[in-house]
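All protein chains of the complex are present and in place, except for one that has been dropped.
The first chain written gets the first letter, and so on, giving A and B; residue counts start at 1 in each chain.
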Amino acid sequence: MPKDNPLLEIKNLHVRFRVFEGELRVLNGVDLIIYEGEKVGLVGETGCGKTTTIKSVLRVLPSPPAKITAGEIFYRGKDLLKMKRREIPALRRGEISAIFQDPLTSLNPVFTVGHQLQDIIKYSLKQQGYDHVSKKEIRLRAAVLLKETGMPDQERILKSYPVQLSGGMRQRVCISEALRVTVRLLLADEPTTNLDVTIQDQILRRLDELVEKRGTSILLITHSLGVVRNLTHRVYIMYAGNIVETAGTKDLFTDPLHPYTGGLLKTVPKLTGEGVSEGIRGRIPNYLNPPQGCRFHPRCDHAMPICEKEKPPWFSTGDNHRVACFLYRG
Amino acid sequence: MPKIEILSTVLSAKRVKLSKGWYKFSRNTLSVLGLITLIIIVLAAILAPYITPYPEHAGPYTNFRESGQPPNLKHLFGTDTVGRDVFSRVIFGYRFSLLLAVVVISLSVPPGIVLGLVAGYTRRRWLEVGIMRVTDIFLAVPPLVLALAITAMLSPKLLNQMMAISLMWWPWYSRLVYSITSSLRHEYFVHDAELTGARKGFILIRSILPNCVGPVLTKITLDMGFVITLGASLSFIGLGVQPPKPGLGTMVADGAKRLPAEWWMTIFPALAIVFVILSFNLIGDGLRDMFAVEEI
Partner (left out) sequence: MPKDILWVDHLIKYFFTKQGTVRAVDNVSFSIKEGETFGLVGESGSGKTTVAHTLVGIYRPTGGQAFFRGQSIGEDYSKRSKTLKKEIRIVFQDPGSSLNPRWSIKQILELPLKVHCLTDNKHRIGRIVELLRMVELPPNEYLYKYPSGIGGGEKQMVAIARALATDPTFIALDEPTSALDVSIQAKIINLLMRLQRKLNLTYLFITHDLSLMRNMASRVAIMYLGKICEVAPTKEFFQKPLHPYTRMLLSSIPVVSDEEEGLIPKRVISRGEIPSPVNIPPGCSFHLRCPEKMEICTRVDPVMVEAEENHLVRCQLFLATNRTK
């Protein structure tokens, strides 16, 4: 895996939202790198800012309430935040694609699946320079795409409307759409959260195969640690608008450093049946008035005086394992 | 928890709710503009006898020496064919329009809401279907035609006009409330109230109705405009406000004969109608935002 050319690099991203009560300081300096061909996980709970981060990369943040106040997002060397509006569609068609949590709202209910898939194929082919591709050819490609994501009976699916399909099938259609061309980067925001466990298992396996086969990088966002354990090379843990730890997947699970990571791992109910842990005390912070210094310190059992004053920088503990916590200062 | 603490928490919670509502409303500058315009119009209409320069012109008054004057300093909107000040008559004319709107809405909205709630909530299919089919029948008749028929049957007065329009206005509300009620009927919070043992009437009025308030209020503001137009149309063809009373539609009709030379007799009353409708519509947008339930 080539480690020297970052595909996506987010540097110190700060995003704020304007609301009635004031300003929500959601993202507080997010740093994230994805290399080519890598499978990266981003784990964080609801409200930590993962979706805001993705939306910033895709430049779909609703701009009156949201404001990017600092930071850069480099995609293959170019700063996405400085790109002009008209350059963005090209990016979305050929380079970066995304799948989201609720496939029912991602698909247009009044068009058949075939219609939507074919439209997307047509536009991405145009993007690559192929202007006149026959309808038959496009339809064939659509069927092939569906087959790749493991859907039987492709003809029937192409003729169906999204509401006629089950959640798992819809999500597979969305995956087909996202992988229609060999995109370089796939952003998957909780793609299987609403699906049944057996279907989730199938879809994630299939996604894994497709991504490996095409060499696409994937950023898999989820609140489930179990999901990233099997599927990713590296993991980022996010809390309240900050990345707090990153490591190779195996390392993170065998040696979680940040108190939040440790807390998360402990609170996941285990099949070994040792009971449910108490959870992490306290609540996620109010973004109107987030804690000074380390945003986790009010809930941390190991908080030190410096944690209340300064935001912890990255400390490296060797072999790609970094943690933003003063406990590892020495 | 001491009573005083509770009271202050209640008051501050209500205050927060109101100011948050205003915040959401005021995001729309146009809505605020509409609100201001409407307030001015309403105040002007209420205080008409005191603020208009010639309040006596809003009735049987003639002064043929002053007739046909274009807008000047003495008569801001000019005078009409019998010498009455158009400006004063327009302000008084707002009284009728606003009265019409208020009466029609008051008469048609409550029955519409009640029928919509009952039809949407009942488990008796025949009741639901019955109410909605009657609603459909009334909706199928073009409003102007129905209003014409009724007013013509009875004598052409403002009162009859108001009753006629009310009679065909309620179906819109029953349909709106019916659709909201039947979709909310299966929400968990309604089930919970039922399972807890609350009575049907309580559930309808306290659980479901509050969720209808937003769309209903928005529709009311938009409807005010329609009702005023309808009233003006009826007056225009002589079936509403009768001369010498200054109905806006009547004034437009009278002045129309004098176009284009003595344009002010028609144009100003027409503009007056446009302004009041516009302000209601603008408010409607803001209201819709105000009632939108947002999640954190």
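We take it that a contact is a pair of C-beta atoms (placed from the backbone, for glycine too) under 8 Å apart; a residue touches a chain by one contact, two chains touch by 3 or more.
All of these numbers come straight from a predicted model, not from anything done at the bench.
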> What are the shown chains in contact with the chain that isn't displayed?
Replying inline: A, B
> Of the listed residues A:270, A:302 or A:329, which contacts the missing chain in the full complex?
Replying inline: A:270
> Who touches the missing chain here, B:73, B:140 or B:195?
Replying inline: B:195
>> Can you tell me which of B:211, B:229 or B:242 touches the chain that was removed from the display?
In response: B:211
> Taking the full complex into account, what residues of chain B touch the chain not shown?
Replying inline: 1, 5-6, 9-10, 13, 17, 187-189, 191-198, 207, 210-211, 213, 293-296
> For chain A, which residues reach the chain that was dropped from this view?
Replying inline: 45-47, 166-169, 196-202, 223-227, 229-230, 253, 263-265, 267-280
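The rule is short, and it goes like this: only the chains that are shown with their structure count from here on.
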> Can you list the residues on chain B that touch chain A in the complex?
Replying inline: 20, 23-24
> What residues of chain A sit close enough to touch chain B in their complex?
Replying inline: 20
